[in-house]
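Excluded from the complex is one protein chain; the other protein chains are retained at their positions.
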Amino acid sequence: MSAKPKAVQKPALAHLFWWFMFSQGGLFAAVLLPVHIVVQGILGPLGIVPVVDRHYDTWISILGNPIVKLYLLVLISLPFFHFAHRLRYLLVDLGVPAAKTVPAQAGFYGAAVVVTLLTIYVLFTTAPISLG
Amino acid sequence: MAEKRITVRATRFDPAKDSEPRLQSYDIPFSDDSMVVLDALNYIKSHVDGSLSYRWSCRMGICGSCGMTVNGTPKLTCSAFLRDYWPGSITITPLNNFPIVRDLVVDMEDFMEKLKSIKPWIIRKQEMPLGAGEHRQTMEQIDDFRQFSQCINCMLCYAACPVYGLDDKFLGPAAIALARRYNLDSRDQGTKERLPVIAHSDGVWECSFVGECSVVCPKGVDPAKAIQQTKLDTSVRFILPYGNRE
Amino acid sequence: MSAETETSSRVATRTYKPAMPAGWWLRKGHYFWYMVREFTALPLALWLLWLLYEIQRAGRGPSGYYPPSSTPFVVFSVICLLFALYHSITFLRLAGVILHFKVMDKPVPSGLVVASQFGAWLVASIVIGAVLIGFGR
Partner (left out) sequence: MDFESYDVLVVGGGLAGIRAAIAVVETNPSLKVGMVSKVYPMRSHTVSAEGGAAAVLRPEDSYETHAYDTIKGSDYLADQDVVEAFVREAPIEVIQMEHWGCPWSRDPDGKISVRPFGGMTTWRTCFAADKTGFHMLHTVFQTSLKYPQIHRHDEAFVTKLLVEDGRCVGVVAIDMRSGRFDAITAKAVILATGGMGRVYAFTTNGNICTGDGMALAYRAGVGLKDMEMVQFHPTGLPFTGILITEAVRGEGGYLTNKDGERFLKRYVPNKMELGPRDIISRAMITEFEAGRGFEGPHGKYMHLDVRHLGEAVIDRKLPFMRELGREFVGIDIVHDPIPVRPVMHYMMGGVDANISGATPVSGLYAAGECANVGLNGGNRLGSNSLSECLVFGAATGRAAADYVSSAKAVSANPIEGMLKDETKRIEMDYLEKKSGEERIGAIREDMQLSMDAGAGVFRTREGLENLTKQLGKLRDRFGRIKIEDSSRTFNTELMSVLELDYMLEVAEVITYSALAREESRGAHARRDFPERDDEKFLKHTIAFRTDEISPRLEYRDVRITNFKPQARAY
């Protein structure tokens, strides 16, 4: 029997990092997202309660708050690391092993990075920072 | 009273003769309410067809050799009662996700290699001499790893894990649970040595937390928990600045 | 044969390995719900992209700003909400499996961990809801 030499194994730090981002993103999505959908996606549009994004002035003024900006950055960008990971593995589960390759990883996690950058850009450009 | 009978279908495969597995049907007496699926197989082997091959030994759910797929679910056949299936029939196939050697016997060499790779033994920087007696360990410290030490290597979890089914390079539930068993043992100092295998790209990260491994585990090991905890501990260890201490 | 590298000897024989069928996740309820859980990522991503768009539109000035109120949008949100709730419930419940701490040398029971997760969710929802509604008019 021929002994196959085993490659020296080492921790996959990239996997570790992306998993960590995945788990944090999942947590933020779980805790924060439903209430946004309920209020901004259902109650607001149906006119059941007043909601801050229903009017330009309330919306723009709250968007100027730096804490709100930071919050929105977390709310939007972190979950995308979660989504990227899940969708990549969804493809694997559906029989697309190519989703495991490095290019696929670059594509999916790259997309999450792009969304992050986009979010930063949007938050910077929409409302000037104001503390009032 | 008419004798109760039950229909058992079992996978047959002889690599020398068959190009692929087929099912063979047997109609056997269900004579005692205490009969388990393994008893049905033993009846067939003793009285109907001596060539049916499968593994078993302890018939008390501890040796881990009798795992098969019963009506689609991985089971220890010595602990699965016929009365739970009767009057329906049962279909016994080999454990999923493993190469079939013969009939209901699968090839588990892959696991044996993986088991060895996680260094399932106590690793210490400095061995304590025997004369110094035992390491002190409290029951509370045992509680930390007890659950993960209950694994009987029955392979039901591997058969239930689609990630392993899709790609058998994945280290898999039981091996990781056992690695965690040692990592959490107060006597062990080998966490760092096991990291390269556990945190390897074929290690914990491949698990997408399907969780079926823990559902089918007959010993309550909860390998899904072991894996997710390992992911968290490992990533915290590397990402947070204070995480990398011993 | 060298004893240094291999510690067991098996003779290779022909084996049969059935391929995993593409529809494996339809074989069992548990697998199916797992796939649903993974799939939640898609609707949630879409909804967040919408939110980003909503913010971006605010930058176009008051005249270009029309808050959404169409029925299709509400329907879209309701669907997303169902997935979001499924994501939240599964994710926060699983946290009870993962998180493990000790308080005074006693492990915190996972039921308590889960309860505190759900509690945090509730509190966060109330606070955020209050802000979103409270600053509206």
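For clarity, chains are labelled A, B and C in written order, and residue numbers in each chain start from 1.
The rule we apply is simple: a residue touches a chain if its C-beta (ideal position, glycine included) is under 8 Å from a C-beta of that chain, and two chains touch if they have at least 3 such contacts.
Fair warning: this is a prediction, and the values are worked out from it, not measured in the lab.
Trainee: Mind giving the shown chains that are in contact with the missing chain?
Mentor: Taking every chain of the complex into account, the missing one touches B, C.
Trainee: Check the options B:E3, B:E20 or B:E134 and report the residue that touches the missing chain.
Mentor: Touches the omitted chain: B:E134.
Trainee: Pick out which of B:L23, B:I122 or B:L240 touches the chain that's been left out of the picture.
Mentor: Counting the whole complex, the residue in contact with the absent chain is B:I122.
Trainee: Can you list where chain B touches the absent chain?
Mentor: Against the left-out chain, chain B lists 14-17, 32, 34, 45-47, 49-51, 53-65, 79, 101-103, 105, 107-108, 112, 115-116, 119-122, 127-128, 130, 133-139, 142, 145-146, 149-153, 178, 182, 185, 187-188.
Trainee: What chain C residues would touch the chain not displayed?
Mentor: 1, 3-13
Just so it is clear, only the chains that are shown with their structure count from here on.
Trainee: Please state whether A-B or A-C has more C-beta contact pairs across its interface.
Mentor: A-C
Trainee: At least two partner chains per residue is the criterion; list those residues in chain A.
Mentor: Chain A, residues with two or more chain partners: 86, 89, 93, 95.
Trainee: Would you please write down the residue numbers of chain B that are in contact with two or more other chains?
Mentor: Chain B, residues with two or more chain partners: 162, 166, 208, 231-232.
Trainee: Mind pulling up the chain C residues that touch chain B in the complex?
Mentor: 7-8, 10, 13-18, 20, 24-25, 27-28, 30-31, 34, 38, 94, 97-100, 105-107
Trainee: In their complex, what parts of chain A are in touch with chain C?
Mentor: For this pair, the touching residues of chain A are 1, 3, 5, 26-27, 29-47, 49-63, 72, 75-76, 79-80, 82-83, 86-87, 89-90, 93-95, 115, 118-119, 122-123, 125-127.
Trainee: Mind listing the chain C positions that touch chain A in their complex?
Mentor: Chain C reaches chain A through residues 1-2, 5-6, 9, 20, 22, 25, 35, 38-42, 44-45, 47-49, 51-52, 54-56, 58-59, 61-62, 65, 67-70, 73-74, 76-78, 80-81, 84-85, 87-88, 91-92, 95, 120-121, 124-125, 128-129, 131-133, 135-137.
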